[in-house]
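Sharing a structure with you now.
Removed: one protein chain of the complex. Kept in place: all other protein chains.
Just so it is clear, A and B label the chains in written order, and each chain counts residues from 1 on its own.
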Amino acid sequence: MATKINLSLPIFLFFLLALFSTLACAKKETEVAADPELKTCKHQCLQQLQYTKADKQICLQSCDMYHGLKHEHEEQTEEKIRKKKKHEGTTQEHDEEEESGEKEEEGEAEEGGEEEEEYPYIFEENCDFDTKVETEDGRIRVLKKFTEKSKLLKGIENIRLAILEARAHTFVAPRHFDSDVLLFNIKGRAVLGWVKESETEKFILESGDVLAIPAGTQVYIINRDENEKLFLAMLHIPVSTPGKFEEFFGPGGRDPESVLSAFGWNVLQAALQSPKGELEKLFEQQNGGSIFQISREQVQKLAPKKTSWWPFSGPSTAEFNLFTMSPTFSNSHGTLTEAAPSDSRSLLHKHNIMISFTNITKESMSTILYNSHATKIAMVISGKGGLQIACPHITSRSQTKHEKSSPSYHRISAELKPGMLFVVPPGHPFVTFSSRKENLQILCFEINARDNKKFTFAGKDNIVSSMDDPAKELGFNYPSKIVNRIFDRKESLFFPFQLPRQGRDRRADA
Amino acid sequence: MATKINLSLPIFLFFLLALFSTLACAKKETEVAADPELKTCKHQCLQQLQYTKADKQICLQSCDMYHGLKHEHEEQTEEKIRKKKKHEGTTQEHDEEEESGEKEEEGEAEEGGEEEEEYPYIFEENCDFDTKVETEDGRIRVLKKFTEKSKLLKGIENIRLAILEARAHTFVAPRHFDSDVLLFNIKGRAVLGWVKESETEKFILESGDVLAIPAGTQVYIINRDENEKLFLAMLHIPVSTPGKFEEFFGPGGRDPESVLSAFGWNVLQAALQSPKGELEKLFEQQNGGSIFQISREQVQKLAPKKTSWWPFSGPSTAEFNLFTMSPTFSNSHGTLTEAAPSDSRSLLHKHNIMISFTNITKESMSTILYNSHATKIAMVISGKGGLQIACPHITSRSQTKHEKSSPSYHRISAELKPGMLFVVPPGHPFVTFSSRKENLQILCFEINARDNKKFTFAGKDNIVSSMDDPAKELGFNYPSKIVNRIFDRKESLFFPFQLPRQGRDRRADA
Partner (left out) sequence: MATKINLSLPIFLFFLLALFSTLACAKKETEVAADPELKTCKHQCLQQLQYTKADKQICLQSCDMYHGLKHEHEEQTEEKIRKKKKHEGTTQEHDEEEESGEKEEEGEAEEGGEEEEEYPYIFEENCDFDTKVETEDGRIRVLKKFTEKSKLLKGIENIRLAILEARAHTFVAPRHFDSDVLLFNIKGRAVLGWVKESETEKFILESGDVLAIPAGTQVYIINRDENEKLFLAMLHIPVSTPGKFEEFFGPGGRDPESVLSAFGWNVLQAALQSPKGELEKLFEQQNGGSIFQISREQVQKLAPKKTSWWPFSGPSTAEFNLFTMSPTFSNSHGTLTEAAPSDSRSLLHKHNIMISFTNITKESMSTILYNSHATKIAMVISGKGGLQIACPHITSRSQTKHEKSSPSYHRISAELKPGMLFVVPPGHPFVTFSSRKENLQILCFEINARDNKKFTFAGKDNIVSSMDDPAKELGFNYPSKIVNRIFDRKESLFFPFQLPRQGRDRRADA
C-alpha cells in the first residue's frame, strides 16, 4: 500500500493547511466556510490529468481527512472560546448560562488551581518567545520559561531555548553565556569562533550541524552566506540560576556594552596597565550592536585558515551533522535520526539529552507512540502538518469518584508550521503527520533520554499486539481476533496518512 | 533476661492498644477512664494460671508501661486540642487566656510560618490518602504529596506511594505510568503481565515479592487467589512532572477509557487502517472499570504457561522476596531484612532507594536509632505497636537566645496499626515497639540510601558507649562510670520491651 504513493504528485496549493496556519495565537475567529473548500480540494484532485485512478482516490481521501481534522480543531477552538466567555461572563450574559456547567467549573477550580491553560504543550512562534536582542541585522528570541507556560513542565524548568537569526554577512559579537549550550544549525552557513587558551578555533557549521559549547566559552558567529539568513537553535542549560541565563560581552563598547565597563577605572587601569584616556576611547567605539553586517572581505578574514575560501572546502568540523548521519530508522514514509547520549560528546551525556531529527514524508504520519522517560522539546524546521497529544484530563478526578474508575483523556492538537514548538511529556501518546505538500521536518531535544524507550500503539511490535490474547480480550472486552485484526500491521514508526480502503477485504491486498 | 521471655504467654485482648487504634485521625476526644483499664489489665495478668511468678511480674510491668504510654499520648493530644482552641480563640474566650502564652505563640508565628502541623511525619490510613480509583472490586489509594503534609518533607517531594487493593479473582486492567514504579506485594497472590517487545512476560508475585517496573511499561495484574484480597504497595518515582504521576490505559473503552480515544478518528483510521465504524465499536465495549472480577477460567488463561496450574509451582519470578531472603540482622526480639541498592537491580540503584522489612517480635522494641542519610518511608504491614520520633522543636530558636544554647526536642508519637504510614527523616532518633499480642511488621522504602549508616543510642556499639570517657563525662556532666552502666548493653537493634528489674543489682544477673 505504502509503495503505491506517487511521489510525483504535483505541488498544488495545500490551502487547508495554509488556512490553518493563520489560526495563530492571536486566535481571531475563523470564518467557517468549510464546504466550498472541501469541494475545491476534491475538484483539484479530479482534474489532475497525470493521476491514476488510485492516485485520485488517495487525493480525495486526503481532502476528507484534512477537512475532518480542521473541523475537529475548529470545534475545539470554539468550545474554548465559549468556555472562556463563560469565565469572563458578566451579569448580562448570566441568563444564558447553564447552571450545571458553572458548577462543574467551580469544582475544577477547587482541585487547587491545577487547571492549566488548554494548550500547555504548544508554543507559537509569535506569542511564546521574548525578543532578547534585536538589531537591523538579526535577533535572538528566547522561548519563555517552560514553567511560565505550565506547571506541568516543571521537569524541564532549567532548560531554555533560544533561536538566533542573522542576515547574510553578519557578525554576531563575541560573548559567553552562564549556561552550557547545545547549538544546532537549523539552516544556513556559519563560522563559529571559539576562543581557546591561546588561540581561536574556527568551526564551520552547515545545516544540521550540532556543537556543544560549555558555559563560559567565548564565542562569536558569522553568517558567511551572501544571501541566506542563518537560523541557529541554542538549547541553554543554565549553570548559575536555574532556568535563567545571561550573555556577557567581553569585547564591545557602548552597544554591545563590554562587561569590562562595569569595573572601576582604577581596576581597569591596574589590570590592563593602560591610562584611563586610552581605555575610555576603547570602550566607546563599538555602537554597531550585538549583531551587525560586515563586508565580504571581513567575512573572508574570519574564515578558517588553510581551506580554499569560497566555497568552504573540507569537512564540517561540528561534533556531528544530524542531517547526514545514518538514520536510526527509515522507510518510505519517514526517517528518524537520533544522536544518543552515549554516541556523542560529553555535554549531551552530562545533561542526559538526546538530539533527534524526524523527517516525515509528505502525506505521511508517525505512529501513535509515547516515550518512557524522555520529555521531547520539538521544533518544526520545515513543512506543515499536525500534532495530537493524548493527555489525562485534569478535571477527571472529581468525576472519577462518582462515574468512572479511571481518568479520561483529552486531545491537545495543533497545526504544525515552521518555527512552532511543542513539548511531549513522557508517557503521553502522540502522533505527528505531514501535509500533502511537503515533508515535515522536526528537530527534537529529548530531555532525560537515558533508558528511554519508545512504545507504539500501531505498527510492528505495538503494545496491544504484544499483549497476550486473554488480557487483550479482557482489556477491550472484545474478541481478541478482531482486536488483532485492527492492531496488527507490518510497517513500523512511519505510515502513509491515508484512510483505510473500504470493506473487509482491505487486508487481502496488503 | 531476654531469654526468659515466655513466648507462650496466652493471647488475651490487648485492649489498651486496641483502644489506641480508635484514636484515629477523626480525633474524637477519648473518654479517659484509665484506672479501671489498668486494674483489669493487671487482674488478667494475675489470673493466668499457667504463668510463672516471673511471667506475672513481666505482665504487670507491661500493663504499667502501656498504660503510661497511653497516658502520655492522651496528654499530648489534650495539649494539642488546648493549643488549637487557643488558636481558634474568639473574643469570648479572651479573658481566660494567659497573656504570656499568647505572646509565645505569636513569636512562633513570626519565625516565618515554619510551625508545621503537629504530626508532620504520621500518615493515617483514612485521612491522608486520596482514592484515585474505586470500583466494586478494588481500589487504588494514593498517599497525599509529602510536601502537602509538611514542607519539612521537601527532600522526598518527588515520591508518591500508592496502595492497590483488589478482591479475589480480579483483573487490574492494562496500563502504563509516567513514573518508575517499585512494586511490593504486601499480601496476596498475584500474576503480573509485563508487555515486552513482542510478547507478554508473566510474573508470579507472592507476598514479600519486589518488582521494579520502569516508566512506560504496559502492565496488568490479576489477583489469582479465590478468596483473599490482594494488597500491593507501589512506590512511584515520576519522570514527567515531579511529584505527579498519571495512569494511561491502552486497551480500554469507556471505562477505563482507552487513551487512544483521545485521538481523532482520521488519525486512528490512518494508523490502524480500520474503518471508523469498527473503531467506534472497539472503543465502546469496555465498561467494566479499571479493576473488575473475572472467572476462574479467565484467571487460568492469564496464568504463566508451562507451570502446572493451581497451585502455582515453580519459584517466584520477582526480583527478590523480602520475606524469604536472609536477614541482615536477627535476634529473638526482631529481624531486619534489607535489600540494599547494590544488591538489587537497576531501578533501586538508579533512584538510590533501599527496601527493608522489619519484624519486631511481640512485646519487643527496636533500639533508639537514627539514620545518617536515608529518609524512611515506613508502612505497617501487620501487628500493632507504637512509634516515637525525637524532633528538634521548631519553636526552640526564639527561646534559644534568652534561655538556652541549644535546641529542645519534642516527641512525635503514634500508635501503629496496619495501613499506617510514617516518615523518619535522617538524623532524627526514633523507636518502634510491638504490642503484647502480635509481631509488628514494617515495610520501609529508604530514600537516599547510599552511604546510609544506622547510629544507635542503646545496645552494642551505641554512640554513647563508643565515646571516650572524658567526653562522655563532660557531655552529661555526670560520672562516666554511671553513664557507662546505663548505656552498656550486650544486645543489638531489638530488645524485649520490658521495664528494668528493680534495684541496683540488676546487672548482676545479666
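Keep this in mind: a residue touches a chain if its C-beta (ideal position, glycine included) is under 8 Å from a C-beta of that chain, and two chains touch if they have at least 3 such contacts.
All values reported here derive from a predicted model rather than from experimental measurement.
**Student:** For the full complex, which residue in A:Pro120, A:Gly155, A:Pro174 or A:Gly188 touches the chain that was left out?
**Tutor:** A:Pro174
**Student:** For the chain left out of this view, which of A:Ser207, A:Asn223, A:Ser290 or A:Ser406 touches it?
**Tutor:** With A:Ser207, A:Asn223, A:Ser290 or A:Ser406 as choices, the missing chain is touched by A:Ser290.
**Student:** List the subunit B residues touching the unshown chain?
**Tutor:** 1, 64-65, 68-69, 72, 151-155, 365, 367-368, 370-373, 375, 388, 390-392, 397, 400-401, 404-411, 413, 425-429, 431, 433, 448, 451, 453, 455, 457-459, 461, 463-464, 466-468, 470-472, 474-478, 482-483, 485-487, 489, 495-500, 502, 506
**Student:** Need a quick check: the contact residues on subunit A for the chain that isn't drawn.
**Tutor:** Touch set of subunit A with respect to the missing chain: 131-135, 171, 173-174, 176-179, 193, 195-200, 214-218, 220, 239-242, 244, 246-267, 269-275, 278-279, 281-282, 285-291, 294, 298, 301-302, 350.
Simple rule for what comes next: only the chains that are shown with their structure count from here on.
**Student:** Mind checking the rotation angle between the two copies, subunit A and subunit B? C-alpha superposition, nearest 5 degrees is fine.
**Tutor:** So the angle, rounded to a multiple of 5, is 120 degrees.
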